[in-house]
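Take a look at this one; I'll ask things after.
For this depiction, one protein chain was excluded, whereas all remaining protein chains were kept in their positions.
What follows is chain A.
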């Protein structure tokens, strides 16, 4: 009598739980399958394990809720006396162990695969900075910074009055994308210049920390052309939420063309640093550099954010001597978020940004700094 009762309730309960679970899966997002061989492995592994725990959950909760419905005092159920069963206990220790072994085997296989960075066709060094990324293409000699795009950066300011929806890929867009060829085994070398960051593009199937003083390795092989977006995943200070990653996977030919273009730009840059610039050119270029590199902390109007980020302009006048100013920009200030920009920016960028910072908020025309002066001052 009672037995069938339990069984019927159990089936009904299980049906309800299955429907609820199915609903939870239906309304939500799942992990993305990604575009690399092992992002697909990871996706499969994830689904397998999710499946296993879901089945265990359905069974455990079915037993529990059946009991809750049938074995209640209000239905006159008398308590049983058992409080122990060696057989059951051995069983439910042994079965989970078996399930775990079943889970461990594919996990181990995928992990070993992920860790084999050998045989890479190209190497890219990724360096994390507060709060942007630098990419160095080791073989192709290309190297650049990649920061949050200007539109997102403007809109994200508190009280910007602009809707995030108005920006394409709000917070997931950068000024310079990481362009890579498809179907190529790429090895990444990750490190950081200041605090710990973590490079995460979900479509590639992994994240890896970028740690100062350490070089981490990871690899990828992207199978489909496309644009893949990600973000820094390790808390790295106030703008941790604002250092996105955009990977653009293109055909081999398109990639080669892109590299050639970059090389030309590099040659042009070298020329730029030796010629004389006009004030207007410096101010114009400096405004962009300042906004991208400096404004996050020192604010667009140079007023800083007290007390952690000092003002660059007091009452419209630049604070401090040019030499000191330049030295701080080149070397950073120890123990603070101010890192040195030597090697991170071209001389003309530094010259322009300094010119901008020393002129923009003042009514009088202050000194201008030529790119060539940066190198001189640095020596003297």
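Everything that follows uses one rule, which is that a contact is a pair of C-beta atoms (placed from the backbone, for glycine too) under 8 Å apart; a residue touches a chain by one contact, two chains touch by 3 or more; residues count from 1.
Everything below uses one rule, namely that contacts and distances are computed from a predicted model.
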{"item": "Per UniProt, the name of the complex member that is left out, chosen from \"Cytochrome c oxidase subunit 1\", \"Phenol hydroxylase subunit P4\", \"Hydrogenase\" or \"MoxR-like ATPase\"", "value": "\"Cytochrome c oxidase subunit 1\""}
{"item": "Of A:32, A:183 or A:251, the residue in touch with the unshown chain", "value": "A:32"}
{"item": "Residue among A:337, A:354 or A:369 touching the omitted chain", "value": "A:337"}
{"item": "Of A:8, A:138, A:257 or A:308, the one touching the omitted chain in the full complex", "value": "A:308"}
{"item": "Touching residues (missing chain, whole complex) on chain A", "value": "24, 28-32, 38, 41-42, 45-46, 49-50, 53, 56-57, 60-61, 63-64, 67-68, 71-74, 77-85, 88-89, 92-93, 96-97, 100, 103-104, 107-108, 110-112, 114-115, 155-158, 160, 163-165, 169-172, 194-196, 198, 200, 202, 205-209, 211-214, 216-217, 230-242, 305-308, 335-337"}
